[in-house]
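Only one protein chain is missing from this complex, and each of the others stays in its spot.
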Amino acid sequence: MDAALSAAISIGFHGVAFAMVLYLVSVGLSITMGLMGFVNLAHGVFAAAGGYFMTTLMTRYGVPFAVSVALATLAVAALAVPLERFLYRPLYGADELDQVLMTMGLVFMSVAIGKYFWGPTAMPFYPPAALSGQIDLGFRTFPTYRTFLIGSGAILVTLLWLGLERTRFGAMIRAAVDNRRMAQSVGINTSQLFTFAFAFGSALAALGGGLGAEILAIDPGYALEHLVYFLIVVAVGGLGTIRGPFVAALLLGVSDTAFKYLLPELGAFFIYALTMVILLWKPRGLFGQA
Amino acid sequence: MTASCALETKVLCKSFGALAVANAINFQLLPGARHALIGPNGAGKTSFVNLVTGVLQSTSGQILLDGEDVTRLSQAQRVKRGLARTFQINQLFRGLSVLENVTLAISEREGVAGNFWRPAGKRTAVVEEAYALLDKLGIADEALRAVRELAYGRQRLVEIAVALGLKPKVLLLDEPAAGVPSSETGTIIEVIERLDPTIALLIIEHDMELVFRIARRITVLVQGTVLVEGTPAEIAADPHVREVYLGERVTP
Partner (left out) sequence: MTAKSAAHTIATFARRHRLRPMEALPWVLAVAAYFVFPDYLALGAQILATLLFGLSADLVLGYAGIVTLGHAAFYGVGAYTAGYLAAHGVGSPIIGLIAAMVAAGAVGFISGLIILRTQGLSILMLTLVVCVMLQEAANKMTSITGGADGLQGMEVQPVLGMFRFDMYGHTAYWYALGVLFLGWAVTRTIVHSSFGRSLTGIRENVARMNAIGTPVFFRLVTIYTISAMLAGAAGALIAETTQLVALNVLSVDLSGTILVMIILGGVGRLYGAFIGVPLYMIAQDRFSTIDPTYWYFWIGLLLVLVVAFARGGILGMADAVLRRFKRSP
């Protein structure tokens, strides 16, 4: 009984930590897909870039963890702006196929670029001393870094919600997701909004990629390997929402951890099956609008 | 009485959330009718066509074609029973030739469209019929051009041609003159006037001149509800219609 409880706690803990990473990386994708109707398979590239920048700053240049994370996030946001302008923008409203192909091209390029500059193996990631080791939460000890991950993830999620609910920028995004033409007619500059939302979403991905480097290791194949999971979070959660992907990420994170722990021989099979059932039941995802 | 209707709806209702776009619509279209459905923007006219054709599922109520209940039938099954429509905004195969647009419809009507092996262009009877139809509508000279290369006014004619290729018993035209420069609406009116008189026609239109030229009966729809139905003269004289539909022209 004690063993079962302990296992359940473990699964819950690691599952939630994984979910936080999945959510941070994917939520931007949900916003941009809902906002611009763009099938962006290359979203994971921004997470990988964030991870690469952060780990490089830390290991090669000895920059402190927090500073590295911030710099990497900003760098990716800055990188996202020209990409949005020159590569994504011309394809708004284009065929899904064109979007799929262009972004797949970006993924392929990212694989090569990652390997060229950083080599084929995963980037080493050592949390700062304060965040390594175990932490005693009274009833049990947990890995410090993952505890930090859950905590900071929760704070970020809360900030994101508040931001989208309370700020002008959030209101504009929500308006534009609901009805783009209406938003334009009330004077929202959707062109700027798109660029901004894209950069913002990419920055979140970078943050997720960086903070999550301990769970999803940063290697050249990152954007390709984890693409399915990112897409599942968004599709199951529903486009254009920020709550949907959160629920989906929790579902995916916890069940993935549980299956790997309890039924490794079934692997990810159940997860895919569950995804399929959910998508057939609700083609627009759990929280997607009709 | 009921059996003689080409198309009938009984207490047809449809709502999108709180918005009722069809509010217990009772409507009858007689064989050979020239019937117009008018109403302000957003009244639910297009939604009515979508309900009748099966694009939308009604919340409640019944739809009958030639006396037969088709409420639960698919779009395709309704088309097979003689129902055809055009769209307010062109829905054409823009990359395909004008001739092929119509050929696709006729192949479907003839039941050959599921055939795997015979080249589509070698179905001479089908292609000839399509060509003759284009000829009748005066667009045969553009038969081999891609639809997207045509002027919008001519595309509107293709839109009608595709529907006519189905040899419908009931034809629903959703604002056939929408987006057409006024110099070209004449051609469209002519085409409609020359339609086979046995077709039961329901036309949605904003252009009152066109409506009064063609329609022998008019239904006015406002916020999903039938406000009034009558002959053009009755409608023109109706104070409610003047108030609601002609809006600002009414002075106290």
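By written order: A and B. Residues from 1 in each chain.
As a convention for this text, a contact is a pair of C-beta atoms (placed from the backbone, for glycine too) under 8 Å apart; a residue touches a chain by one contact, two chains touch by 3 or more.
Since the structure is predicted, the reported quantities are computational estimates derived from the model, not experimental observations.
Engineer: Quick check: which displayed chains does the absent chain contact?
Structural biologist: Within the full complex, the chain not displayed touches A, B.
Engineer: Touching the hidden chain in the complete assembly: which of A:115, A:180 or A:260 does that?
Structural biologist: Counting the whole complex, the residue in contact with the absent chain is A:115.
Engineer: Which of A:36, A:72, A:91 or A:248 touches the chain that is not shown?
Structural biologist: With A:36, A:72, A:91 or A:248 as choices, the missing chain is touched by A:91.
Engineer: Who touches the missing chain here, A:101, A:122 or A:217?
Structural biologist: Checking each option in A:101, A:122 or A:217, the one touching the absent chain turns out to be A:101.
Engineer: Quickly run down the residues of subunit A that touch the omitted chain.
Structural biologist: That gives, for subunit A, the contact residues 33, 39, 87, 90-91, 96-98, 100-102, 104-113, 115-116, 224, 227-228, 231-232, 235, 239, 265-269, 272-273, 275-276, 279-280, 283-284.
Engineer: List the subunit B residues touching the unshown chain?
Structural biologist: 53, 55, 74-76, 78-80, 84-85, 87, 91-97, 99-100, 103-105, 107-109, 112-124, 127-128, 131-132, 135, 140-141, 143-144, 162-163, 165-166
We adopt the following convention: only the chains that are shown with their structure count from here on.
Engineer: When the C-alpha atoms of subunit A and subunit B are each averaged to a single point, how far apart are the two points in Å?
Structural biologist: Between these chains, centre-to-centre, one finds 47 Å.
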